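Structure provided below as structure tokens; questions to follow.
Every protein chain of the complex appears in place save one, which is left out.
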Amino acid sequence: MKKHWLIGGLAGALTLSGLAFVRAQDAQVAANADDPQAYPSGQPIAFPHNQHAGSEPGQNNMDCMFCHFSAERSVDAGIPSVSLCAGCHQVIPGRNNPEEVQKVMQYWNDREPIPWVRIYKISDHAHFPHMRHIAAGFECQECHGEVQTVEVINQRDPVWGGDNMGWCVDCHRREEASTDCSVCHY
Amino acid sequence: MATSTATERGALTHPDVEQLSDVNRDVLKILSKPGKGWWILFLIASAGVGMFLGSWAWQVYRGIGVSGLNAPVGWGVYITTFVFWVGIAHSGTLISAILFLFRAPWRQSIYRAAEAMTVFAVMTAGLFPLIHVGRLWHAYWLIPYPNSRFLWPNFKSPLVWDVFAVTTYFTVSAVFFYLGTVPDIAAARDGSKGLRKKLYSVISLGWRGTDRQWHHFGKAYIFLAALATPLVLSVHSVVSWDFAMAIVPGWHATIFAPYFVAGAIFSGVAMVITLTVVMRKVFGLEAYLTTKHYDAMAKLCLLTSLIVLYAYLSEFFMAWYSGEEIERTAFWNRLFGDYWWATWIMLTCNGLVPIMLWFKRIRHSIPALFVISIFINIGMWFERYVIVVTSLHHEFEPWAWGIYRPSLTEMGIMVGSFAWFGFWFLLFTRLLPPVAIAELKEVLPPPMRKRTKEAHS
Amino acid sequence: MSADSKGFLASFDYLDSTVDAIENLRKAGFKEIKAYAPYPEHHIEAALGYGQSPVRVFTLVGGLTGAATGFAFTTWTSMDWPLVVGGKPIVSIPAYVVIAFEMTVLFGALATVIGLFILSRLPDLKPSVVYDPEFSSGRYGVYVEAAAERADEARRILDAEDPAELREGEEVADV
Partner (left out) sequence: MTDGIKRRDFLKVVGAGSAGATLTGCSTEQVERLIPYVVPPEDITPGVATWYTTVCDGCSAQCGMWVRTREGRVVKLEGNPEHPVSGGALCSRGHASLQHLYNPDRYTGPMIREDGELRPATWEEAEDLLAQEIQSAGGNVLFIGGHMGPSMNRLVSDFLGAVGGNRVQYEAISDAPLRAAAQMAFGHDVLPRYDIEHAGFLMSFGDDFIESGASPVAYQRQYARMASADDHGAKGKFVFVGPRLSLTGQNADEWIPIRPGGEAALALGMANVIAAGGGNAGPYASVLAAYDVGTAAQMSGVSESTIRDLADRFVSEGPGLALGPGVGGHHRNATGAHLAALILNAVAGSVGRTVHLEGGPRSASAPYADMEAAIGAMADEQVGVVMVHGTNPAYSLPTVSGFNDAFTSVGFKVSFSSAPDETSAMADLILPDRHFLESWGDSMPMDGVMALRQPVMQAVPYFDSKQAGDVLLSVAARNGANLGAATFYDFLRAQHQASHEPAMGDFESAWRRTLKTGVAMHAGAMETGAAAALRPLDSAITFDAPSFDGDGDFVLLVHPSPRFGAGELSNSPWMLELPDPVSKITWHSWLEMHPHAAEARGIREGDIVTVASDQGSVDVPVWLYPGIREDAVALAMGGGHTDFGRWATGNGVNAMDLLPAVTEQPSGAMVTVATTVTVSPTGERRRLATPEGSDDQHDRPIAPAVALADLGHEDESHEEGGHGELQELQGGGGFLPVPAEGGAPEAFPLEGARYGEYATAHEGPRWAMAIDLDKCTGCSACVTACQAENNVPWVGEEQVLMGREMHWMRIERYYEHVDATEASHLDVRFLPMLCQHCGNAPCEPVCPVFATYHTPEGVNAQVYNRCVGTRYCANNCPYKVRVFNWYRYTDENVPEPMNWQWNPDVTVRTNGVMEKCSFCMQRIREAENQAALEEGRPVRDGEIVPACEQSCPAEAIVFGNVRDPESRVSQVVANERTYRVLDELINTQPAVNYLKKVTFHEVQSGGHE
């Protein structure tokens, strides 16, 4: 009788402490994902990715790299310049919510950059060369999720692993890419 | 009745202990009333613990730079103190387990205190690796656990060996200690009432001293002792390999494992003497801690001190004989370099002072032993300081030679660690029977109704 | 305890009385005997005819498990993400011996304790009247459980060694 709850207790204690460690270890990741401070949703302009990149009827089906112009030749994907936005929106007033487009043009007229809030970010000590992954034939979606289908992007919608190194390693192992630490960390 | 144990029992009769229940009376009274001396010591210790934690907190907040460490001396007072405490931890289990296996008759009265010392010393030692790392908040990476990085610690690193050795040692000696205490807690339970009684009832696990309990208890105790004995030796060997596995001149020596084990026992026994002498006075245990015990411990000190001294000399000899210039410089520098004073303190305290133990009169003078044991404790701390610092500050690359000066914070933490240790030890003396009750009775002559019965059995 | 049986608890001041009591009870064929002592007294164990304790098995199994785990774990982890350090082989057995050894001791020790607890029914926190605080101090105790018809015989045997105290009946009913 006693021996059971005894053994049970010991086993339980072990598992619990194990979990506690894993939990603690992933705390950082969690912190980034759950802490609203880290990734606030409030963008200066309600930019609908689906409207631009979506392939549904009525959507523009634009190529990601039309705006994120440097993804295939640089480590950074690049943020479209205001002039790029204005380039189209000079003539396109915006079908669904023109007031948002007005904001864009406002920035353009004031020659002010748009202070977008950063959504996708990996730790500063990890290097992610976009162009290598594009060159290897990956779709943006494989990391960023089906961006073209969402209106408002926030961290947890797509399959994005964020700060989770395991997520990178997992793919590198699957694709038989190098898992040498110094490929990303230097 | 078997007479096999007659000799053993007669061996260490305590003259002024008439009957079994006297043991309970004398030992349990320690738990009852906190004396003035105890309170003073306890307050001092508490203050020290404050300093200890404060300094540590400051270091974590500001950065490890508040220590005096630098390049080339990346390890200093912290690692020195770590090794010191691990060393102290040794004789506890040694006296307890090894002497138990060898049936050394003088073990019973001191092993409880020695084991407690072991547990608290390992507890203290275990903190120092944490104290000395640059990023405490990542120290848990040394523990192997499944994680989202798919990363494991490097089992080739002596530091990971340390993690395993020290945690194992802490667990096993804690279990060993607790197990041995259970019957005595039961005794305390029966001798107390109220809250204490409740507490003791729980931690005595409802021990009743039935035949079956004693039967399995005895066996389990022997096996634990049998496991603990090689563990004791392995732990300090591993600690010594933190150094021996490196290529640093002055560290990279095959002699290190036995050398460190001997040193550990040496310092450990000295510390037991220091502590028990105080206990003896404060709690009036003269009846149980007799000169016989101290004589035995002193002899152990003498032996180990000779081994340690021999290790020193052979190190110097090998350095000279190797003809290897860098090795030679390293040891020449040890004796006459920037840290000559540390080396000479070490040699004096560990090599010269113990020579006095050859004399019976000194072995039988408690005050003399007390003083000598203090010297040995100091000497052994400096031994580690010499090994760590003098080796590092003059290494292969002359251009990179440097000097290390411990900072206040460092000393604060080092001194504080003694308070931290004392704090727990003092609590122990008040809460758990500091002298083994049951096992003492084992060596007392059992009460007999018919003296004649003894004969034909 | 069956309704028609009776329990006697005798406490003795002397070891030999205790041992004699036990031996006589066993001679008389009493089975349910329990002895108490303030310290491990092998005369009593001998009187009760104890053999080898099975704790050793726990120790052995625990130790072996530890050793195996130690080697397996270290080897597996280094193969899981191989990293070369100091030009050494990915799997460096000599280094792993240390880990394996420590785990042997750790598992062995824990198993031993678990074994002890299981075998000696510890912990046992529920209060029992079949006990006398003196048992942890200066006295020995003998508890015997006798069927109603043999109760007197048991009492006689215990009395013969003139116990310091002899309790019987419900007041000592072992639950």
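Note that the chains are named A, B and C in the order they appear, and that numbering of residues resets to 1 at the start of each chain.
Methods note: a residue touches a chain if its C-beta (ideal position, glycine included) is under 8 Å from a C-beta of that chain, and two chains touch if they have at least 3 such contacts.
Please read all numbers here as calculations on a predicted model, not as lab measurements.
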Contact set of the excluded chain (shown chains only): A, B, C
Per the touch definition above, residue among B:Asn70, B:Thr171 or B:Thr348 touching the missing chain: B:Asn70
Touching the absent chain when the full complex is considered, from C:Ile90, C:Leu125 or C:Ala148: C:Ile90
Among A:Cys64, A:Val82 or A:Cys168, residue touching the chain not depicted: A:Val82
Chain C, residues in touch with the chain not shown (by the definition above): 79, 81-91
Touching residues (missing chain, whole complex) on chain B: 62-65, 68-75, 129, 132-135, 137-139, 141-142, 151, 153-154, 156-160, 163, 242, 245-248, 321-326, 329, 392, 395-405
On chain A, residues whose C-beta touches the chain left out of the figure: 28, 31, 37, 40, 70, 73-76, 78-84, 107-108, 111-118, 121, 123-127, 129-132, 135, 178-183, 185-186
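One rule holds in what follows: only the chains that are shown with their structure count from here on.
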Distance between chain centroids, defined by C-alpha means - chain B, chain C (Å): 29
Separation of mean Cα positions, chain B and chain A [Å, integer]: 54
Contacts with two or more other chains, residues of chain B listed in rising order: 150
Contacting residues of chain C [partner chain B, same complex]: 13-17, 19, 34-46, 48, 50, 52-53, 55-56, 59, 63, 73-74, 77-78, 80-81, 83, 85-86, 88, 92, 95-96, 98-99, 101-103, 105-106, 108-110, 112-113, 115-117, 119-126, 128, 131, 133-138, 161
Contact set on chain B toward chain C in their complex: 1-2, 5, 19-21, 24, 144, 150-156, 160-161, 164-165, 167-168, 171-172, 175-176, 179, 183, 186-187, 189-191, 201-202, 205-220, 223-224, 227-228, 230-231, 234, 238, 241, 437-439, 441-442, 446-450, 453-454, 457
Footprint of chain A on chain B - complex, ascending: 140, 143, 145-150
